[in-house]
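All protein chains but one are shown in place.
Going in written order, the chains are labelled A and B, and every chain counts its residues from 1.
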Amino acid sequence: MADLSELRDPPVSAEVEADRPAVEVRGITKAFPGVVANNNIDLSVYGGEVHCVLGENGAGKSTLMNILSGMYQPDSGVIYIDGVEADIESPKDALEMGIGTVYQHPTLIPTFSVLENLLLGQGRGVAMDAKGALAGLKRIASDLGVEVDPHVQAGRLALGQQQQVEIIKALWGGSRVLILDEPTSMLTPQGITELMKALAQLKGRGLAVVFITHKLHEVLDIGDRVTVLRHGRVAGTLGPDVVHAMAREDLQKSIVDMMFGEEAAALAGVAEVRGEVTGHRSNRAMSREIALEIVDISVEPNRGEVGIHDISLAVRRGEIMGVAGVDGNGQRELAEAIAGQRSLHRGDILLDGATIKHSSVSGRQRMGLRYVTDDRLGEGTVSSLSVAKNLVLKRIGDGPFWNRGRVRDEAINECAVDLVHGFDIRTPTIDTHCGTLSGGNVQKLLLARELSFEPKVVIYNKPTHGLDVKTTYAVRDRIRQLAEDDQVSALLISTDLEELLDVCDRIAVLFGGRLMGVVENEIGAEWEVGRLMVGGDAR
Amino acid sequence: MTESALSHEIKARDLSPGRDRWSGALRSTAQGIGPILLGLIAGGILLIVIGRNPITFYGHILERGLFSWGGLQDSLTRMAPLLFMAAGLIVAFRANIWNIGGDGQFLLAAAIVSGFGPSIIGAYPGGLGLVILCVMAAVTGGLWTVVPAVLKAFYGLNEVITSLMMTFVGVNLANLLIKGPFRSQSTNVPQTDIIPSENLLPDIFGSRIHVGIIAALVAVVIVHYVMTRTSFGLRLNVLGANPRAAVHVGIDVRRLTIVAFMISGAFIGLAAGIEILGVWGYVRADWNPNFGLTLFALVFLARLNALATIPLVGFYAVISMGGHYAARKADLPDDFMLMVVGLILLFMTLTEYFVARRARRPAAPDTSPTVAHDASPIAALDLSPTGSLETGGGHE
Partner (left out) sequence: MSDLFTATFVAALVSGGILAGMPLLFAALGETISERAGVLNIGLEGMMLMGGYGGFVVALYTNYWLGLAGGIGAGALAAVIMLVFCVRLGLDQIVVGIALLVTAEGITSVLQRAQFGTTYPRLGAVPNIEIPLLSKIPALGTSLFSQPLIVYIGLALVVLVHWILRSTSMGLNLRAAGEKPQALDVAGVSVLATRSVAVMITGALAGLGGAYMSIVGAGIFVPFMTHGAGFISIVIAMLARGRAAWVLIGAMLFGMSVSFSTALQLVGVSVPQDVVNMLPFVVVMIALIIFARRSYLPAALGAPYVRGSR
């Protein structure tokens, strides 16, 4: 990563009041059934600095953010805005009080133009002040240092640009606080640099920026103040004087200690907690046999998709091939085409040298081709069915679970117990409704299901998305182990560059539904990948 | 890895899906009583508003529907086609297929059966002719679902609308057939030739109840078994609960949609068949018992548990037979009970809401300490517009 330390402390304008926080929360507690998401949290946000809130998935960052932005109301605790006690009852309240939020998932309406998106909620009944909106847009965009075409359909913008519009929206009412929830998850390395530059500019104007992330290197790159959350509590806070004084490695170490306590040593190797992100070459001996071959395939896009065009790729046996790319560049279409959920417009797919183009989804599963979907609840599981049934959901009608169409519960239960044990799925019983399981355990369930019964090639679509570090570690470990010990090939689709660089042997890059290139994983690979992710010259 | 919290604690307690056990059937029936009572009370209030005595009204219903031997037999007879139709609706609804076109399928099958009835019975005397006619009825009903089924399976077109359109077409087509090629020459009234009663379905010894009721009960039990214990039933349930998951796990969604739709239509056609062959022996033009819409309430009250439909259909048969009598006595249109059924359906959605809200708190929280809920608790509440009745029972 480029040295962004110069962005950490640009000149601060004289009008900023450095002694009173723009927003302060004390004793914030919020509980959901079964878990206390925020437990007695104190936080102070000052103007003119970037305050990073860091914690692994599940630490409570999102809940805290939702409270500040008015989506949730805390069970107890007080919020002070500019020193005055305040109740934030709704997103509208938050906006009016000067807190703008850019959520992790886009809130732009794809079929509306940029202007319409900005006008949403601004009018009174009938009239819409388009002229005023255009002027406001120009003003804020120049503050940010970007240019946006107001009349283009929001859905057509690149994700980085969409995020810019979201930032403009968040700053619309003259906000003094800007909260960004995991803003880099959808961006390329270059896009991230641009974002950081924009934030530095905003900071310079006295804006208070709250930057929520689970990636340590981002904190090191841009944070002025750091608060670490762990299990719903504040594990520690480091003020600007400390942060700017310490050397990078020391800072990294103290933060990791705060994040994990005793377990810090064990988890220090995980990508998200490393101080830097770069590729590395694995020294595995790999077979030359091709397990999965995709030949010139194209898939028709649905509404809002890009489809895929003329993609050819070969995955060797036991290889972990990554698929990088900004979200929405054809990853889902690719995965579904290989799995059989979509038909090919053109081209062929070969498993172990034999074509599977005409095989059904279940046919391909039987042949050892598995698909761990990223849509765990929408597609991967049926929430109202039990854990046991979900575990055999892709084997309906097969023996020993079904005998001539009749179900055999003992066989299903036996298998389920084995899998639950083997994959450490935390569930009260195997008959519990799958819908009550947490995200991490649903992911383990999906893995258990797809990786049992002798998989040969597995497609993983964002397998560690939203999971806590321990589970993330376990999942990546398992992918590696399967590849090394059992020669199970993997196609790992991820928008998380750190993950790909951590696990994969080679990385293919998708852009606009086309294959831009395949990069060997080695030192510096991230630059090549980043270049291809935004459509760099095709090879 | 740390020792898993379960190891030997895993018990195969059968809670999922709770509604599918016969105890779930009992629970559904019990929970159905609430909305039924509320509906009856609301109906009673309306009766008072228009100047009738609700006690007498409901009294007449019971008197005619339940407490007289003749009335009881009529109620049981009425149950037969209703149970077949309920079976058909359950097969469709469990797959999230809204087969609202039941009346069209029913009437067309009735027309076909009465139209061809006399000749087939003549050509194949004894039971064979009756069986052939029942098969024809089922096939007719099934075929009438093909258009909405294909439109849904291949184009995703909302089947509520298409099947309802087909009902209107079907009802009128049936009338055209009855007034046209099937018309009886021996009477001025537009209807089909009458099959003599000795050739109709036999009665259960000594009573006026024809054997159709037995066939219907058997059908319902079979449907229940298939839905709860077979792979076909599981595929159907998955399709209904989560169509995208169905694709993902390798179910041929298009084929299953069409098959389920047609099976549903076939059962409804069969309902018409045994109603004609068991009770009437002919069909009059412009006849439409309108079973379809009102049966929805019952099927939902039963939470799509086939066994639970038996007592509920029984209840409906009683108020249906008794209702005609009571309405005539109170000088009201027969459609009064239609309104009561609609109100019952509304109350039922309300009780569902409150039941689901109470069941929202999961009893056993996740034992993994590091993961907070990433979705709000409300999202765990399955109020999706598709299978809104899925989480009713056994929510852990």
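Everything below uses one rule, namely that a contact is a pair of C-beta atoms (placed from the backbone, for glycine too) under 8 Å apart; a residue touches a chain by one contact, two chains touch by 3 or more.
These numbers come from a predicted model, not from an experiment.
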Notebook entry, point to check: Among A:N66, A:T464 or A:S494, which residue is in touch with the absent chain?
Noted result: A:N66
Note to self: One chain isn't shown here. Among A:Y103, A:Y371, A:W402 or A:Y460, which residue touches it?
What the structure shows: A:Y103
Item checked: Residue numbers in chain A that touch the chain omitted from display -> 66, 71-72, 90-92, 95-96, 101, 103, 105, 107-112, 116-117, 119-128, 169
Margin query: Counting contacts across the full complex, list the positions on chain B that touch the omitted chain.
Written below: 46, 50-51, 98, 100, 147, 151, 155, 157-158, 160-162, 164-166, 168-169, 172-173, 175-176, 179, 293-294, 296-297, 300, 331-333, 335-343, 345-346, 349-350, 352-353, 375-376, 378-379, 381, 383-385, 388
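Definition applied: only the chains that are shown with their structure count from here on.
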Margin query: On a C-alpha centroid basis, what's the spacing between chain A and chain B, in Å?
Written below: 45
Checklist line | chain B residues within the chain A interface of the complex | finding: 1-2, 4-7, 9-17, 229-232, 234-235, 237-238, 241-242, 244-245, 247-252, 360-362, 364-374, 376-377, 380, 382, 387, 390-391, 394-396
Notebook entry, point to check: Which of the residues in chain A come into contact with chain B in the complex?
Noted result: 32-35, 37, 56-60, 62-63, 72, 231-232, 340-341, 360-363, 365, 371, 373, 375, 378-386, 389, 393-394, 396-397, 402, 405-407, 409, 413, 417, 420-421, 424, 426-433, 435-441, 466-468, 470-471, 474
